[in-house]
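Structure record follows, encoded as structure tokens.
Just one protein chain is left out here, and the rest sit where they should.
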Amino acid sequence: MTQGSGPGTAGDRVGVWFVGAKGSVATTALVGALAIRDGLASGLGCVTELPELAGTPLPGFDSLVFGGHDVLDVPYRKRAEELAAQSVIPGQLLEPLTDALARADDEVRQVATAERDGHDAGAAQRAQVARLRADLEAFVGRHGLARVVVVDVSSTHAPVDVADPDLASAAAVRAAWDAGRSPLPASALHPWAAFEAGAGFVAFTPSPGVDLPCVVDLGRELGATWAGADGKTGETLLKSVLAPMFVQRALRVDSWASVNLLGGGDGSTLSDPVAARSKTTTKAAGLEAMLGRHVPGPLHIDYVPDMGDWKTAWDQVRFSGFLGTAMTLQFTWQGCDSALAAPLVLDLARLTAASMAAGRTGVVSELGFFFKNPLGSDEHALAVQWQELLRLTGSLAEGSDA
Amino acid sequence: MTQGSGPGTAGDRVGVWFVGAKGSVATTALVGALAIRDGLASGLGCVTELPELAGTPLPGFDSLVFGGHDVLDVPYRKRAEELAAQSVIPGQLLEPLTDALARADDEVRQVATAERDGHDAGAAQRAQVARLRADLEAFVGRHGLARVVVVDVSSTHAPVDVADPDLASAAAVRAAWDAGRSPLPASALHPWAAFEAGAGFVAFTPSPGVDLPCVVDLGRELGATWAGADGKTGETLLKSVLAPMFVQRALRVDSWASVNLLGGGDGSTLSDPVAARSKTTTKAAGLEAMLGRHVPGPLHIDYVPDMGDWKTAWDQVRFSGFLGTAMTLQFTWQGCDSALAAPLVLDLARLTAASMAAGRTGVVSELGFFFKNPLGSDEHALAVQWQELLRLTGSLAEGSDA
Amino acid sequence: MTQGSGPGTAGDRVGVWFVGAKGSVATTALVGALAIRDGLASGLGCVTELPELAGTPLPGFDSLVFGGHDVLDVPYRKRAEELAAQSVIPGQLLEPLTDALARADDEVRQVATAERDGHDAGAAQRAQVARLRADLEAFVGRHGLARVVVVDVSSTHAPVDVADPDLASAAAVRAAWDAGRSPLPASALHPWAAFEAGAGFVAFTPSPGVDLPCVVDLGRELGATWAGADGKTGETLLKSVLAPMFVQRALRVDSWASVNLLGGGDGSTLSDPVAARSKTTTKAAGLEAMLGRHVPGPLHIDYVPDMGDWKTAWDQVRFSGFLGTAMTLQFTWQGCDSALAAPLVLDLARLTAASMAAGRTGVVSELGFFFKNPLGSDEHALAVQWQELLRLTGSLAEGSDA
Partner (left out) sequence: MTQGSGPGTAGDRVGVWFVGAKGSVATTALVGALAIRDGLASGLGCVTELPELAGTPLPGFDSLVFGGHDVLDVPYRKRAEELAAQSVIPGQLLEPLTDALARADDEVRQVATAERDGHDAGAAQRAQVARLRADLEAFVGRHGLARVVVVDVSSTHAPVDVADPDLASAAAVRAAWDAGRSPLPASALHPWAAFEAGAGFVAFTPSPGVDLPCVVDLGRELGATWAGADGKTGETLLKSVLAPMFVQRALRVDSWASVNLLGGGDGSTLSDPVAARSKTTTKAAGLEAMLGRHVPGPLHIDYVPDMGDWKTAWDQVRFSGFLGTAMTLQFTWQGCDSALAAPLVLDLARLTAASMAAGRTGVVSELGFFFKNPLGSDEHALAVQWQELLRLTGSLAEGSDA
């Protein structure tokens, strides 16, 4: 594996700004990026370190600068210790990274969860966005960054009514603010601020935000670059290779039952049925698209506290073959959520930064490989998404050679 | 789903000649083909009936004529009843197909397993081949067939020493015969006879035969068409989508344990370690090719009598991700061997016939999609093989339009 | 295995009256009892046919007479064909049992689901009970039965408020009827009528009924015999041997997740969360009792239409051992619901009849072996319940010897 540092980005310092900076995924990504930079770990799990992507002009791990927002104010060292106790990250990394983690703490800004003064909701929300934007701009200034990618790895928010006229366009949002309303859901504030600050945005959660009509409108207006949504890390990853297999072999899937048991913060959030709806919706949509029709079967996400950051997905697929004979595939996936998500977060930050450097604007639809709900694409089959990813990195490599 | 009958093959009657004609796979394929022809069953499980292959000039199910060789002389009706009792084929198909199955019995020629007179082994083997060829030619004459595809679905034979100089070329075989030796293993007699009779050949088992240097040489000499080897029906099918997934996601597979429990004739044959070696070799080779290196882990094939024609494959894949975190995927595949194999056998017969009609000679490497050991190709990833298959059917469709 | 026919019951004809007589469980039990009687099937699956119970004075299969209530009026032959198509019962049994099944149809009385005239609900419910009782008494008279056991195998009903003062005693129910109220839930009408008719009662479902204070009161008043509740056929059966294993080995269960996928009528009923509450409550209670405390973990019952009468239960048990090391047990149970329930239904009918013959009244708590919610007992561990069952059959054998 090689550390990409193509000619187009050489020397450039690139910011990675996490929404949910003290969460398990961001902490694991940070610890890993520092460990790879310092030669303490390999790039295992990083798609951007595969030989097939070798020529892509990606920012190197030594040129990444990390910062972010969070509601928590807990030191990274403490979070890392908690993750090490759960076998998410190797304990022996903590000592050599002590100083780097402490410095990273300084780049995290605390945000209050919900401030409502009651006087003028529109002005309040406008101010909230301005504060987020100011944090980003200060981050750029402090480190002389060539560009920043904001990555949302915070807790999942519930879906919103996308038909709300206040959300129809950037202008509609501004008009609503003027009228004293606060139309944006919390998860849309960060992409809005990112676009205003000239940053790229990666939606790693299923929360509504970067895909709302008004946010897309703002992104187009400002020539922003973004990708999403909802990282494809486990069960859905498997679905994206198994479903095409059934289709290509003319086997009819009769039912597909999915059970997800997980602990940790994510499990706790998703045990709330309303918040879970975002997740179950994106999980189910892809399967339907790949199979060409809806198939029955429950899709459960359950909180099992003692599992911590680990997750078990059990699926039963029943299918019919020749002469209607019914058969069964069952799988059990036992993975570490943060260990699966963190390298993809780094991949996405690097690929989005490289796309920005190449002048690419709008949604980077070729990054669907990483997502349950690939914005800008209807393709869910991993093998096809892999070809699309290689087309993107090929064109980035070509652009940088010119 | 549509029954392909492109312009190039309209009206042509095509023979499908099974080696192992009274085995479970051939019987299921026969029953199914007749049922589809008579509108009693859909083409479920048949890749050639997928919309993506719609324009391919394939022989229709109503133009297929079935025959074959077997050591057993048991009526198809009885075999079909046995399979129905195991839920391999629906019992209600037996009654309406009674006459058609009886007629099919007339097209099966019995072959003795091993006749050794001791006088002149060379002459004996030459005569054996001649007999097989004569059976094929009589089949063609009896039905006025445009072409025949011989499909080997007989029991697996043990590997042979491919470095044997007697097997180095067609001429070497003939010279060995002249010298009183019988160099060809039993599983090579059928492809040899098929090529001499102008028939195509599909190796659906891992037995040595069509891939021996001498047989390949004969096939080239006579402009024959063939494909193989070892139908990819279950566990290996899953491996061919899961292994690329791990590779593309930069996850390192540390071990891959495979357990296959099966009853029936195949289970019994494969519980013999020598015969099983053909199967375990082709099963293991693909995984290594896809992962780029050998990974530890047992590969068991066990005979469990009460499972009959059903098979359970259980695999445990252990893999490492970001920062070396170890994770696990386990799957359980419960399939009906004959129901999985039979439609592929029909697909291969139709696609090979269409390739022959289009003047294609040599190994049809684009049919690797169907095989554990894709002759003429190093590609084992299903998604890539699917693209190759579509390239083949696209070119066949184009050729027939011209 | 032997067909019990102890001295005490020789010659006695015993009635088995199913509530839900045309359901899958009752149909399978009927077909099986007739097949065993006629020597067409062994007593596989019947606990009462085990050598350990050999001396028990049970009614033989040739002395059982079947009847019942149902809302459906479909012939048994048709129901049996449907079950044979799902591999629940062997198709070859249908032909030889044709006449016997037709005769059994004559013994089933149709009941309307819910008749409400609005005039006097109390009188209406009293009349409903009287009708059920009359059907039972006519059944006894028609066949000269020594005794009858009513077995409830109908769809599950939702729980009721057991604190309702109208349900506090038999007298309270009668007073409520006099006052024009209809306090009994539908599932309590059958045990009430059974007790009035001098019949025994087995609650094979979790529906409220025989365990309501008023019904228990009536049973005591009339010296009735009963057992229940909710047949322990699959996942809960496994729990009743696995949970004691963890406890006896000092392993702490940290979470126990249970997923039940099933089709058929039962699956459809239980996909209604309200009706399912009866089932999930009895399923969860036993685990808590055996482990000595509540453990977290979801308990799902999902309707998967294509599974028909088959059921997959998948459980994940996470437990901690020495020094807190966390480990995992997962199991997958793939069973046929009716094939598992039917022999237990016959066992319970025979054992309850034998208990009645021996003069036993009240709840037969030693039959907890068969139930998720063992009435009259707190014991859920199968091994202990087995000893209790042997104590019962031992005492029945002794009584009949005297």
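Should a chain be cited, it is by its letter among A, B and C, assigned in written order, with residues numbered from 1 in that chain.
What we mean here is this: contacts are C-beta pairs under 8 Å (C-beta built on N, C-alpha and C of every residue); 3 or more make two chains touch, one makes a residue touch a chain.
These numbers come from a predicted model, not from an experiment.
Across the entire complex, contacts from the unshown chain go to A, B, C. Per the touch definition above, the residue from B:D12, B:E52 or B:D302 contacting the chain not shown is B:D302.
Contact with the chain not shown here comes from a single listed residue; of C:T281, C:T328, C:T361 or C:S395, that residue is C:T328.
Taking the complete complex into account, residues 254-255, 257, 259, 261, 296-298, 300, 302, 304-307, 312, 314, 316, 318, 326, 330, 332 of subunit B touch the chain not shown. Touch with the hidden chain on the side of subunit A covers residues 87, 91, 332. Where subunit C meets the missing chain, the touching residues are 1, 28, 31-32, 35, 41, 43-47, 49-50, 87-90, 93, 237-238, 241-242, 244-245, 248-252, 320-325, 327-336, 339-340, 342-343, 369, 381-384, 386.
Rule of thumb we're sticking to: only the chains that are shown with their structure count from here on.
If you average the Cα atoms of subunit B and of subunit C, the two centres end up 50 Å apart. Residue positions 328, 330, 332 of subunit A are each in touch with at least two other chains.
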